[in-house]
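Part of the complex only, each chain left as placed.
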Amino acid sequence: MDIQLTEEQELLRSSIQRFLREQYDFDERRKIVATDEGWSRRHWKSFAELGLCAAPFQESSGGLGGGSLATMIVMQEFGRNLVVEPYFETVVLAGGLIEDVGSAEQRQAFLPKIMEGEATWALAWAEGRSRYDFNNVTTTARRQGDKFVLSGTKAAVVGAPWADKLIVSARTSGGPRDRDGVSLFVVDRHAANLHLQSFKTIDGRRAAELTLMNVEVSADQMLGSDGAGVVALEATRDRAIAALCAEAVGAMSVLNSATLEYSKTRKQFGVALGTFQVLQHRMVDMFIALEEAISLTQHLNLSLAAQEPNGSKLASGAKSKVGYAARFVAEQAVQLHGGMGMSDELNVGHYFKRISSINVQFGDPAYHLMRYAQQS
Amino acid sequence: MELNLSREDAAFRNEVRAFIAENYPQEMCVPNPETDLTKEQSLLWHRILYTRGWIAPLWPKEYGGPGWSVTQRFIFEQETSRAGTLPPLAFSVTMVGPVIYTFGNDAQKKKFLPRILSGDDWWCQGYSELGSGSDLASVRTKAVRDGDHYIVNGHKTWTTLAQHADWIFCLVRTDPSAKPQAGISFLLIDMKSPGVTVRPIITIDGSHEVNDVFLEDVRVPAENLIGEENKGWTYAKFLLGNERTSMAGIGRSTRYLARLKQIVTTEVDEDDPAFGEFIREIARVELDVLALEATELRIVAQMSRGIDPGPAASLFKIRGTEIFQRITDLTHQAIGNYGLAIREHPVTANRFMPGPDYGHTATEKYLNSRKLSIYGGSNEVQRNIIAKAVLGL
C-alpha cells in the first residue's frame, strides 16, 4: 500500500541523490542560474547519462519503463535541490505528450533525442487571457496544402528561450473557447516568423512570450489528432501535476529540515527559537502538512500508474491540497527564519519562490480545489 | 479510497461486509447511537462480534484475538466504521484489556479477560480528575495500603458511560512523596464497591455521556493492582497510545461527509449565496480525509513491514478530530434555520423536533464534537508530543 521502492527504483533515487550531492549544491545552482541560458547543458548531459531522461518512458519507446513512479522519484530529488534544468518541460510535458499521442514516426523522431539529452523542449499552451483553461485558444492554425500556418501569441512558456523544439496549441476549428478544435503542433524554435520575448521567472528560470506571425509548419508536425489537443493536454496536466507535487514535496522537506535546524541553533531572548511553543506548534503543522502532501502525492502517482479512472479528479485534488500545504510551509519557513528568510543569499527564499512558481503552473490551489469539487 | 488488496484480503473484506450486512442489529440503528441506546442495546453488536470471534482484533490469539494480519485488522476497522456500526466498548477492549494481558498477572487475566470479551463486564476509565485534564500525572486520588486492601479516596471526572460500568480502571497515587509520575499505580475497582458514587455530568449538547465518580473510603483488594505499585504511569501511557491510534476516524468522517453532501444537495439551492462555499468547503474536507487516509495507509504499510509507527498516533488524533469537527460544523450550517433546534435528552419519539430527520442530530453533533479536541489529551498536548518526539524540540 505504501510505496516500497523496487531495487531499480532505489538505485535510481540513490544515483540522483549522489549526483546532486556531489555536483549540484546551492552555490553551483546559483552559478548556473546566473549564466545566460540559466541552465547547465553539462549537467543536462549528466542527467541523461544517469538515465533520468529515459527513466519514465516505456521500454517499447526505448525508455527504461519507470513510468510515473520514476518521474516522481526524479522530481522529488530535483525539488530537494532546486534543479533548474528543463526536465519537467522536456521529459514530463513534451516527452509525455509525444509518447501519449505522437505517431510512430514522431515518437521515433523525437523521443531518442530527448532520452539522450540532446534536445530540450517547451510546451506553449497558455495565452494572455487563457488563464488555466486549455480551451481558451485564439492562436490559429490554417491548413494550406501540406502545411499549417500558425498565427497568434502564446504566453509564459517556461523553458522556451533555449528550447530546441516547441509544442504549440492552436485552433484548427471551432470558436475561441470551444473544447474541440484545438490541435498541437511541433514547431522549431528557430522557425521563420516566430518571435520570442524572453524574461526571467520567479524561480530563476527563463521563459518567453511567443509571437507567431504566419509560422509555417509541415502537416506531419501535428501531434495527435486534429482538434483533439485539449484531451491530450488534460492527460498531460495530470502527469504534470503528479510531477510537480513530487517536486513540491522535495522542496517542502528541505524547508522543514532547514527551519527545524535553524530553530534549534538560532537564539532569541536568550534561548533557542525552537523553545517557543508557538513556533514549535507551527513546525508541527509544517510537519503534518508535509506528511499529508507525501501521502497524497504517492497516492496520485500510484493511481496514475494504475490508470485508475478518477486520476484526473485526484490530480486536481492533490494539486490543491499539496499546493496549499507547500505555500503554508514556504511562508512559515521564511517567517521562522526572520530577516534571513527574506535574503536572496539564503536558500530558503529560493525554495519559497520555486513553490510559488509550482503553485502557478497548470493551475493554482484555488482553481484546482473547485475543479476537484466540480468533477463528479 | 480503496486498498489494492491481495485476493485473500479481498475475500476477507467481502466476508466482513457480508457479516455486517446480515448481522448488525436493527435496534441499534437510531439517530445517534452514542447517546440514544440503553446499555443492553449498546451491547447487542458487541455480543454478536464476540460470538463470531471478532470482538478483539488487536488482541493476541492466546487471549482471544482472531490472529489477523495488520492489513486484516485495518480492513475490519475500515469496514465496520464505514458501515457505521457502533464500535465495541473501547474502554474494555481497546484500553484495559491490553493493559491486563500485557502487565497483569495470570489470575487477573483469567478473571477479567473473558468477561471483557463477552461483554459481561463494562469498563470505564478513571483517569481525569478535576483540575488535571490533559496533565494526567497530576492525579490526586489516593490509595493507601491497609493490609491486603487499598483504601481509595478521590474524585474522578469526565468518566465516559460510568453510569453503565461494572468496573473502573483508575490511576491512583500510592506514593505522595515521589515525583508526579513516579508515585502512581494502576488499580481495578469494582463499581459496586461501597463508597463508589456516580454523578451525571450533562454536556453542552444536553446528553449524558460523562460522569463524576466519587470514591470515598473504597476498599479495593490488593490483588486488583496491575503490575507493580508506583509503576502505573508506564501502563497508563501504554494505554493512551492505543487510544489515540484509533482517532483518525476515517470511516466515521467518510460516513458523515457523505451525509453532509446529501444534506447540502437537498437543503441548499444553487443560487443560495453560500452554495459555492459549501461546495468548496466540502471539497476541502474531503481532500483532508483523503490525505489522512492515505497517510494511515502509509503507516499501516510500514507497520506491516515491521516499522514502528512512532508518535503517528498524535498526528491522527489532531487531524482526525479537526476533520470531524469541521464536518459537524458544516452539517450544522447546512440545515439552516433548523440549526436552532436541539433534541431534548433523554430522547423520546414523543417530543417534536422540526425539520427533516437527517438534521435532527446535526446540532448536538456539532456541540458534542467540540470535546474531541479536548479529550484524550488535548490537541495542544498532541502538538507538544510531536514537537518533542518527532521534531526533537
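Residue numbering begins at 1 within each chain, and the chains themselves are lettered A and B in the order written.
In the analysis below, a residue touches a chain if its C-beta (ideal position, glycine included) is under 8 Å from a C-beta of that chain, and two chains touch if they have at least 3 such contacts.
Nothing here was measured: the structure is a model prediction, and the numbers come from that model.
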| item | value |
| --- | --- |
| Subunit stoichiometry in the structure file as a whole | A x2, B x2 |
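One rule holds in what follows: only the chains that are shown with their structure count from here on.
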| item | value |
| --- | --- |
| Chain A and chain B, separation of their C-alpha mean positions in angstrom | 44 |
| Residues of chain B defined as touching chain A within the complex | 1, 3-4, 71, 279-280, 282-284, 286-288, 290-292, 294-295, 297-298, 300-302, 305, 315, 318-319, 380, 383-384, 386-387, 390-393 |
| Parts of chain A lying in touch with chain B, wherever the complex brings them together | 1-2, 4, 260, 263-264, 274-275, 277, 280-281, 283-285, 287-288, 291-296, 298-299, 306, 317, 320-321, 369-370, 372-374 |
